[in-house]
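The other protein chains are all here in position, but one chain of the complex has been omitted.
Moving on to subunit A:
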Amino acid sequence: MSELIKKTASELGSLIASGEVSAVEVTQAHLDRIAEVEDRVHAFLHVGAESALAQAAAVDARRAAGEELGPLAGVPIAHKDVFTTTDMPTTAGSKILEGWRPPYDATVTRRLREAGLVILGKTNLDEFAMGSSTENSAYGPTHNPWDLTRIPGGSSGGASASVAAYEAPLSTGTDTGGSIRQPAAVTGIVGMKPTYGGSSRYGLIAFASSLDTPGPFARNVLDAALLHEAFSGHDPMDSTSIDQPVPSVVEAARQGDVAGLTVGVVKEFGGDGYQPGVLARFQEAVELLESLGAKVVEVSCPSFTYALPAYYLIAPSECSSNLARFDAMRYGLRVGDDGTRSAEEVMALTRAAGFGPEVKRRIMLGTYALSSGYYDAYYGSAQKVRTLISRDFDAAFQHVDVLISPTTPTTAFPIGERADDPMAMYLADLCTIPSNLAGNAALSVPCGLADEDGLPVGLQIMAPVLGDDRCYRVGAAVERAFESRWGGPLLSKAPAL
């Protein structure tokens, strides 16, 4: 095992820039690691070894020609298989898109390429990003590197596992209800959901368009900020993209202090249903923040207890509409077209064969919530709850700089435990959903291991809309203090694979 794979992205970027190692060497080290552990982790749906080495060689050539390249040029990255890529298949974890080669790159993909990042391959996910465990992938589950019998979180579980298993120093994810923060928390790494509209959705296969947000995974806060900055910013191809400068997240991650800040602890997130080991580590984080000079106060956000039900009406409603595009006519799977069946019959047979159970559940749930006669009671009420949640955040941010909570109520659960119990699965996103409904920024950073199972716990740091830099500033301070206490990153305590 090459020592290069343990280095952070910013370290690798510097080593490549100074010519101490080549991008090709760094890429090869990660491809070797993938070959070594991937049969146990299954983080990737596609590994593009040849194309990765070619991208790396191109970076080395540009460097040799004297070109000024960005801080992540030549650094490898694992890309969630929900972003379109012209040179690799894009499946969204679904059979309905098996083998599909998109005719265009997502904006996030294009910006990774422009930053000189080397795309190693595409990572596993719950089908169409619907799930919290990656068990809903049509191509089999991903395994948590801390304990291979457990889930790596979801929907971006391949993304979290690839970084936690040192297969890549960075990965991309998308967060609709917690799909970056929850996988980051349960694998002991850093994951950020930027402000909605801060990163482009163009070429991101749509699940719930008013919630979907691309964001970074990394093994430390600074790396996450570097990646955040590399792919964020206004995109004319996404009409919900914010036409304002990206908050200075890298500077905030380098600064990392909490002196003079007021931190609000969300009163509603704790107690029954929370694992004692998660609450104990969270309490330690609260005390740590106080010791670092933050003023900590308790804040009540009463509407947050309605966020989960509101989300499971809004997200399925939007998905039922978005997934209508998979109609077996223009791309993807087509089943039962034997010359006797109508287009509508072929469509229904294809969708029944191509979608997994969770996707079918959500399409039907959304169809129900939007039906005439039920619309006001379900979708309409959920939209009102969304207003109430934004109001709770607005009121809280009148007197606190950030809000904190555990990222998830429990540590990683065993694969299979909640697979056929949708409501139990949905609880994994209890604390992350409010920030999707309100669109504000939220980060998860490691805050220790739960006593009862020795598995990672995440601290969630929530900031106002376009306050992404605050998440990084507080996250970096917490990270630095914890790492000096632990004697290194939390991930260094993970058992060797």
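In this text, a contact is a pair of C-beta atoms (placed from the backbone, for glycine too) under 8 Å apart; a residue touches a chain by one contact, two chains touch by 3 or more; residues count from 1.
As a convention for this text, contacts and distances are computed from a predicted model.
Per UniProt, the protein behind the absent chain is "Aspartyl/glutamyl-tRNA(Asn/Gln) amidotransferase subunit C"; the candidates were "Aspartyl/glutamyl-tRNA(Asn/Gln) amidotransferase subunit C", "ABC transporter-like", "Putative 4-coumarate--CoA ligase" or "Transport permease protein".
The chain not shown here is touched by just one of A:G116, A:G178 or A:G197, and that residue is A:G197.
Of the options A:E3, A:D272 or A:E344, the residue whose C-beta touches the omitted chain is A:E344. Here one chain is not drawn; of A:A92, A:A253, A:L313 or A:I415, the residue touching it is A:L313. Check A:P236, A:P276 or A:G293 against the missing chain and you find that the one touching it is A:P236. Among the residues A:A35, A:A64, A:V297 or A:M364, only A:M364 touches the chain that is left out of the figure.
Here the missing chain is touched by one residue of A:V297, A:A377 or A:A395, and it is A:A377. For subunit A, the list of residues touching the undisplayed chain reads 100-104, 196-197, 210-211, 236-237, 239-240, 242, 303, 306, 309-310, 312-313, 320, 324, 327-334, 337, 339, 341-349, 351-352, 355, 360-361, 363-365, 367-368, 371, 377-378, 380-388, 390, 422-423, 437-440, 465.
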